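Some notes on the structure that comes next.
One protein chain is absent from this view; the other protein chains keep their places.
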Amino acid sequence: MEIMIDLLLNIGSGILLILGGFFCVSGGVGLLRFPDFYTRMHAAGVTDTLGAGLILVGLMLQSTHLIVLLKLILVLLFALLTGPAASHALAKAAMHGNLKPLLYRDKSTR
Amino acid sequence: MILGTYNYWVVIALMMIGLFVVIAHGNLLKKVIGLSILQTSVFILYISMSYISGGTAPILEHGVELYSNPLPHVLILTAIVVGIATTALALALVIRIKETYGTIEEQEIQARDLHEC
Amino acid sequence: MLIGVAAAILIVMMLALIRAFIGPTLYDRILAVNMFGTKTVLLIAVLGFLTARPDFLDIALAYALINFISIIGVLRFFEYNRPNFTDGNHD
Partner (left out) sequence: MLFTALAIARVKDLFAAVMLMGIYSLLTASLFVVMHAVDVAFTEAVVGAGISTLLMLKALALTGPHQNNSSYRSMLALVVVLISGALLIYGTWDIPPFASASAPIHQHVAPHYIQNSMQETGVRNVVTAILASYRGFDTFGELVVVFTASVGVMGLLAVTHPHDKYHDGDAAAMQQHLILRIVVKMLIPLILIFALYVQFHGDYGPGGGFQAGVIFASAIILYSMVFGSHAAQQVVNRTVIQILAALGVLIYGSVGIVSLLMGRNFLDYSALLPDPVDGQHLGILLVELGVGITVAAAMIIIFFSFSDRVVSEEVSPE
């Protein structure tokens, strides 16, 4: 029984870690390849929340001590709190800074 | 033998970049940035000296024998905080220079000094 | 497994770094720095597990906080310094 649980935990954390790594990489590629700032921000947002969340939960399943688990939860909490808040502030600042989103592929803005 | 000391090569490269920035750029703020690159290269020098392959962080645990050398860590830890304090002082000086001279370009400052003499 | 994840994070950090270098606007650079910071948090957490010293998580925690603070600082700097920076947007 113990071994089963261990095995399940390991497999679960492995899947989560791989998924998280995949989302991170795809977000990174998006950050590099997307055409304008706002779409890039969308890509970065994916890695900040989904990628980070999956990796951290994957690590949680592997942790053996309670304090480690607690700290991981705290890190996750911070990531989930600060990531979107920072993205939001960044988008707002960019909007105020007269950086227009690329809606169509034309050069005339307004 | 050459490959064995690659950490020093990296440190030297960083140090030289910092020095280059300090000498080549006339902007005082850029000079401060160059100085802090130089400073960081020294930190890396110390920390890389204290690293032992197979060792672990110098927080004692049961059953672990080989630790990194903690002494450079202490020196650098305090050096970083002192470094930020001195950087702040340098930046404060830059700001005062800007207020007095109206510029932070080295040559313009010297030109104004000569002009006033 | 953990090594693979660490490698993936490193790749992402490289990508973010490239974006920070070429970033056409300043906001792109800020975004790249922000992402770089969050990835560093993850990398340190994973490294802590890799070396079996989960004490490292304290550092990851501090990173998460400091990264946020510096991003906010940068943004606020823009909010009310923009007049000087209108021509600095494209370098």
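Per-chain numbering from 1; labels A, B and C assigned in written order.
Keep this in mind: a contact is a pair of C-beta atoms (placed from the backbone, for glycine too) under 8 Å apart; a residue touches a chain by one contact, two chains touch by 3 or more.
Since the model is a prediction, treat every value here as computed from it, not as a measurement.
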Neighbouring shown chains of the undisplayed chain, as defined at the top: A, B, C
Touch list for chain B against the chain that is not drawn: 1, 4-10, 12-21, 23-27, 29-30, 32-34, 36-37, 40, 43-44, 47-60, 66-89, 91-96, 98, 104-108
Residues of chain A in contact with the chain not shown: 78, 81-82, 85, 88-89, 92
Contact set of chain C toward the excluded chain (per top definition): 17, 20-21, 26, 29-30, 32-33, 36-37, 40, 43-44, 47, 53, 55-56, 58-59, 61-63, 65-70, 72-74, 76-77, 79-81, 84-85, 88, 91
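Please note the rule applied: only the chains that are shown with their structure count from here on.
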Centroid distance [mean C-alpha coordinates] between chain C and chain A, Å: 12
Chain B and chain C: spacing of chain centres that average the CA atoms, whole Å: 21
Distance between the centres, which are taken as Cα means, of chain B and chain A, whole angstrom: 32
Shared interface positions of chain A, touching two or more other chains: none
Per-residue overlap in chain B, given as positions that touch at least 2 other chains: none
Contacting residues of chain C [partner chain B, same complex]: 51, 53, 55-56
Chain B to chain C touching residues, read off their complex: 56-57, 59
Of chain A, residues touching chain C in the complex: 13-14, 17-18, 20-22, 24-25, 27-29, 31-32, 37, 40-41, 44, 47-48, 51-52, 55-56, 58-59, 62-63, 65, 68, 71-72, 74-75, 78-79, 82-83, 85-87, 89-90, 93-94, 96-97, 99
